[in-house]
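Missing here: one protein chain of the complex. Every other protein chain is in place.
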Amino acid sequence: MSWTIFFTAIISSMLINNVVLLRFLGVCPFLGVSKKTESGLAMSIAVMFVMVMAALVTYLLYYLVLVPLNIEYIQTIAFILIIASFVQLVEMFIKRFSKKIYKSLGIYLPLITTNCAILGVAVANISENFIDYGTLPGLALAVTTAFGAALGFGLIMFSFSTIRERLESANLPESWKGVPVALVTAGIMALAFLGLAGIV
Amino acid sequence: MPAVLVVLGVVGLFLLSTLLNKNTQAPMDLKNVDAIKCCACSNYSCGIKQQMEEEEE
Amino acid sequence: MLDKLKIALVLLVIGSMSGLLIWGTNELTADRIEENRERARLAVYVEMFPDVDVNKMVFDSVEGSNIVEIITMLDSDNNLLGYALRGSHNNPFGVVNVVIGVDRNNSIIDVKITETDNTPTYVSLLPNFLRNLRSQDIRDVSYDTSTGATSTYNSVRSIIEDAKLLVAGDTILEAYQEVISAAASYQLLFEFSDETFAIEYLIKDDAGQRIGYAYHATVDGKELALIVDQDDTFLGFVGIGHSDLDSAFTAFEDYQDTAIKDITLDVSGSLEDQIATVFEAVQTLLTTTMHATYDNLVRFFEVFDDSDELIGYAYIGRAEGYNGDNVMKVTINLDGEFVKLEELSTNDTPNFFDLAFSAFEPFYGQTSISQDDAIDGYAGASASGASLYLIISSALSYHAERMAE
Partner (left out) sequence: MAKQVKKSKQELSKLQNLTKGFLKENPIFVFLLGMCPALAVTSTLETSFGMGVLVIFVLVLSNVVVALIKDFIPKEVKIPSYIVIISTFVTIVGMLTEAYAPLLHESLGIFIPLIVVNCLILGRAESYASKNNVLNSAIDGLGMALGFMFALMAIGFVREFMATGAIAYGVFLPLPFEGSIVNLETYLFNIAVFSGPAGGFIVIGTLLAIYNGFEIRKQKKAELERQKLIEEKKRIALEKKRQRELESAGGKA
């Protein structure tokens, strides 16, 4: 296995299989929090942290607990609970140690438990069979993929929030204002992202 | 039976972390945010948006 | 405290109920899910061979080829339906996995791309190309040249080419077995460029011992093989994958089990005459040259000067280089000294090959080559150089062994 595989994993999960535009994961926060660039970025940072850690934790849980015990079928419930507890712990630590971080990031944490991008990436990591590369490289690959996915999420949140700030002041028919035009814009962005398909 | 035990284990973990988090006070003037409110809220940008706006005011 | 206990108790109950429910559902559905997964895995084969008995599939893995696995398809009455060849090829855009279904008469049932990382837009250009392969004979398959998806196309093509070799290879072996029943494998020795016959194969038994040689030629558009045993005793002719020439072969039955050098042919008929040409060409080859029984050597022959005086021996050897086999001629004089190296065929990159080639010129006049000295010379062209070293050192030690006898 060469190192390029990690680079490929990042590019592929960030651009080619972008979580929001091409895999439809995390659409709700994408629509909800992308109104302001600042809040969009804060949300992305929180998502990035939780997504990478969740990929790590779920991967370990799956291959160190579920597989040896032959109970892969409880994957869904185990993953969501472990992600939810992880989010709770993170929230607790942030509360305790930094008021500033809690004010800027903490308020997004509860939203993250029910952000399907986190669970989606964790489940997808398992079905990608990264374990074929060996336990540790597989773990590294899973984490790298999650990191790339989070970068892709952040990229979309940022670029979309800048578009959205313009859209707010655009002169649109009443019925298209807000979410409908945001969705159509996202559709056009998705078309553009399809064009990146060949880069790795 | 390992299935039941593992489920119990993660439930316990979640319970523990929730309680720990609940018992940690949010710093000073900030409120604890409740995840479920975001989900039950009928506004697409959830309660978070209002809360932020309140804070900004 | 009581509150905390109550919370814990409630969650304990909910958790156990949930665990039990999931466990119970799994008990109910596990077998069915397993069956479904198995069926999904085999769906591609069942689609190609609708009558196949899934429980009787035989999976044989293949090595050293783009084909990963050959699956033998039997129906419920144990009749052979055909083979599925599962292949995998890496191109710069990722992996392409292909399943080729071949019926028992070697005609292609279908070619399917089962999994690929290649750009979907390009992969979607392929279906017509794949459809045109259907019901062609895999040993004689022809392709549309342009699909617009070069990389994916080339991957599929190289998988089919390997499948072709494997399937054709089997018919070759079957043909040999008609003449030498102990034949278990064969190996390419030499490809002739301007002879009446095209290819020389070495036939081995299942212990890996040399038991004969086959010389392939084309007569009247059909491939045939002349087979001799390890002592050059003529064993007969056989058609490769067909029996169209069998009636012509009967004219040669009288000469069977005789040393090929001692045979004087006396046959008539137009087909028979053409086959006789092949026979005589092989006869000439086998009287003027001898088999070399070393792994990296093909044959050797005596070298004469202008006044017909013996001045040395030439050894033809083949060994794997960077890009396929290199075939070289090594000349050794009567004193056992390495005097000349000539290239007969190579696919290696010319620059590297030339570098390696010239690295052996300083050894002219020596009776043996040490590996360490050689490596210093061809460093930078290691694959080409290693193959040349193998050929030359095999020739030298084989020569020494022969002279000692």
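Going in written order, the chains are labelled A, B and C, and every chain counts its residues from 1.
In this text, contacts are C-beta pairs under 8 Å (C-beta built on N, C-alpha and C of every residue); 3 or more make two chains touch, one makes a residue touch a chain.
In this text the structure is predicted, and so the values were computed from the model without any measurement.
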item	value
Displayed partners of the chain not shown (whole complex)	A, B, C
Absent-chain contact - pick from C:M1, C:A40, C:A207 or C:A404	C:A40
Option touching the unshown chain, where A:L105, A:A124, A:A140 or A:L155 are the choices	A:A124
Residue of A:L64, A:V179 or A:I199 in touch with the missing chain, whole complex considered	A:V179
Residues from chain B at the interface with the omitted partner, ascending	11, 14-15, 18-19, 22, 34-44
Residues from chain A at the interface with the omitted partner, ascending	21-28, 31, 73-77, 79-81, 84, 113-116, 119-120, 123-124, 127, 173-184, 186-188, 190-191, 193-194
Where the missing chain touches chain C, by residue	3, 6-7, 10-11, 14-15, 17-18, 21-22, 25-26, 28-29, 32-33, 36-37, 39-40
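Definition applied: only the chains that are shown with their structure count from here on.
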item	value
Cα-centroid distance, chain A relative to chain C, in whole angstrom	48
Distance from chain B to chain A - Cα centre to Cα centre, in angstrom	19
Multi-chain contact residues (two or more partners), chain C	18-19, 22, 26
Numbers and ranges of chain A residues touching at least 2 other chains	73-74, 77
Chain B-touching residues of chain C, taken from the complex the two chains share	4, 7-8, 11-12, 14-16, 18-20, 22-23, 26
Contacting residues of chain B [partner chain C, same complex]	1, 3-8, 11-12, 15, 19
Footprint of chain B on chain A - complex, ascending	28, 31-33, 35, 39, 65-66, 69-71, 73-74, 77-78, 81-82, 84-86, 88-89, 91-92, 95-96, 99, 102-103, 106-111, 113-114, 179
